[in-house]
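One structure below.
Missing here: one protein chain of the complex. Every other protein chain is in place.
When the chains are written out, they are named A and B in that same order, and each has its own residue count from 1.
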Amino acid sequence: MYPPEFEYFAPNSIEEAVEALSNEDAKVLAGGQSLLPLLKSRFAAFGKLVDISRIAGLDYVKVEDEAIRIGPMATIASLESNGDVQRFQPLISEAASQIADPLVRNMGTIGGNVSHSDPANDMPPVMLALNAKFTAISKSGERSIDAEKFFVDSFQTALDHGEILKEIEVPVRRAGQGYSYMKLKKGSADFSVAAVACVLDVSGKTIKRARIALASVSSKAEIANDACRHIEGKEFSESLAEEAGTIAAKNADPQSDSYGSEEYKRRALGMLVKDSIIKAYIRGGGSI
Amino acid sequence: MKKITVKMEVNGKEVEREIDPRMLLATFVRDELKLTGTHIGCDTTNCGACTLLLDGKAVKSCTVLAASASGKKVITIEGISKDGTMHPIQKAFVEKHGLQCGFCTPGMIMTSYWLLGKGKKLSREEIRKYLSGNLCRCTGYQGIVDSVEYAAELMESEKAREKARNR
Partner (left out) sequence: MLPNMLYMGVVRSTYARAKLIKVSGKDIIDGNELKALRASVGEGAAAASNLDLMEPIFARDMVYYVGQPVAAVFSDDRYSAEDRIADVEVEYEPLKAFNTVKAAMEGEPIHPGTSSNVLRETVVGNAFDDPKADVVVEDELTNERIMPNPIETRGIIADYDGKRLTIYISTQSVHSIKRGICSSLKLNPDDVRVIQADTGGGFGSKGGLYPEYVIAAYAAMKFKRPVKWIETRREHLLATNAGRGVHGRMKLFADKSGKLLALRGEIAVDSGAFGGGMAEFTAPYIAMQVTGPYMIEKASITARSVMTNKPVQGPYRGAGRPEAAFMMERMMDMLADKLKIDPVKLRLLNMSDKPFKSPLGLEIDAAKPFFEKAVQELDYERLKGDKAGIGFFVLVPALAPGETARIRINSGKVDVWLGGNAHGQGHEVFVRKLIREELGIPEELVTLNKGDTDMLQSGIGSWGSRSAIAGGAAVVSAARKLKKEFEAKHGKFSTTELLNGTYDSFVFEKQEGQLNSFGANIATASIDKYGVVKVRECIAYYDLGRMLNPPMVRGQIMGGMAQGIGQTLYEELVHSDDGQLLTASISDAGVPIAENMPEFIVKVAENGSRLPHGAKGLGEAPTIGVPLALCRAIELVSGKRIRSTPVKQEYLSD
């Protein structure tokens, strides 16, 4: 399986990149771990690939002003092992270590993972749970997009044509903030049956704030709003976590496929949500 | 489609070729450079038979454009033996029966080469986790895990010998 023909351009600056992307049929190539498989199976074709891997300085991780700023070309492997990420926003490393396999993580980038907006990708729910802000740049300048507005649909983000993801900003982990990323796989298969990113602000026994985001159970990654609202401001209990799971499972829209029936996916999602709330609560300092 | 020029260092040698921009790195090393030790097994970035090192990191060369590798350093399975002597990892795979049909072996060895290059001591469970992007259908993996463990020992003692020699 080989890609269809395309023109190739590897700009040296982000300005050159956005210029090239104004071409009607151009597509950004980052680490290629999602895009190239798509091209190889000929599920997609583009007139021009703009390879941004040669633009210097897009793979940074910086911690400043209570935020972590991540360049789109930071590899998944680097986020898995980066000391600052592990310390200041460990949810990202926890999720990174569960993406595909070590070889794919060596090449795959966070920018690619979020921009591809595959409903089964792992970074979109993480970004949602962390309330990430995405900086997009185009010929007409820069704009900031909230994570909740970024993931529009299957394989579709809020990035306009000619726009490119320049930076991802996530707040650093606050005191009392617990997190967890849990992913259910089917045997040796590479996508998930369901996955849950959970961030809780815990004070004493109370869950003050909850952000629970889901992958693989809808046409895009999304926040389980009703489940979050159900537990916010309440005292933690296992049954509360279970109720949240039930709510999230009811609202989700999974499809039956070779990974399982719709019914199983809902059931698994409910259990995952419950388990991830418990894990995040404990990590946030809560006591059972 | 307009051809492009790529230049890279492969196994220590500079190479330059005019290629179709869509050419995958795996095709480039196999067809252009005739380094056929890099194999293609699955087409979907799962099996890892095409694993090689790109700027020091193990990657699946069926999912990298040769164009993107331009200007970088590539090491393939052909590049790890020295003066006709097998690399300790290769010796370990032979001795510990880390292969049967041999098709996945170049990828297994290149992942191990990257992994053991980190110099970290690894448990069998960790080795298995690191090999999760490399499929083998013959061995059930046990011989491969044995081989990687043994290769780590061989490399350790080789290092120790070198140290003693330099003293």
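What we mean here is this: contacts are C-beta pairs under 8 Å (C-beta built on N, C-alpha and C of every residue); 3 or more make two chains touch, one makes a residue touch a chain.
These figures come from a predicted structure and were not determined experimentally.
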Touching partners, among the displayed chains, of the absent chain: A, B
Contact residue for the chain not shown (choose from B:Asp43, B:Glu78 or B:Glu156): B:Asp43
Touching the absent chain when the full complex is considered, from A:Val170, A:Ile231 or A:Ala268: A:Ala268
Subunit A residues that touch the omitted chain in the full complex: 1-5, 41-42, 184-190, 193, 257-258, 260-261, 264, 267-268, 271
Where the missing chain touches subunit B, by residue: 20, 22-23, 27, 31, 39-44, 46-47, 49, 97, 100-104, 124, 127-129, 131-132, 134-145
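Heads up, the rule we're going with is that only the chains that are shown with their structure count from here on.
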Separation of subunit A from subunit B, taking each centre as the mean of its C-alpha atoms, in whole Å: 30
Partner subunit A, residues of subunit B touching it in the complex: 1-2, 4, 20-22, 24, 27, 43-46, 48, 51, 54, 57-60, 62-65, 67-68, 70-71, 111, 115, 129-130, 132-134
Residue ranges of subunit A touching subunit B (in the complex, touch as defined): 1-8, 10, 29, 32-33, 36-37, 39-41, 49, 51, 53-54, 77, 100-104, 106-107, 190
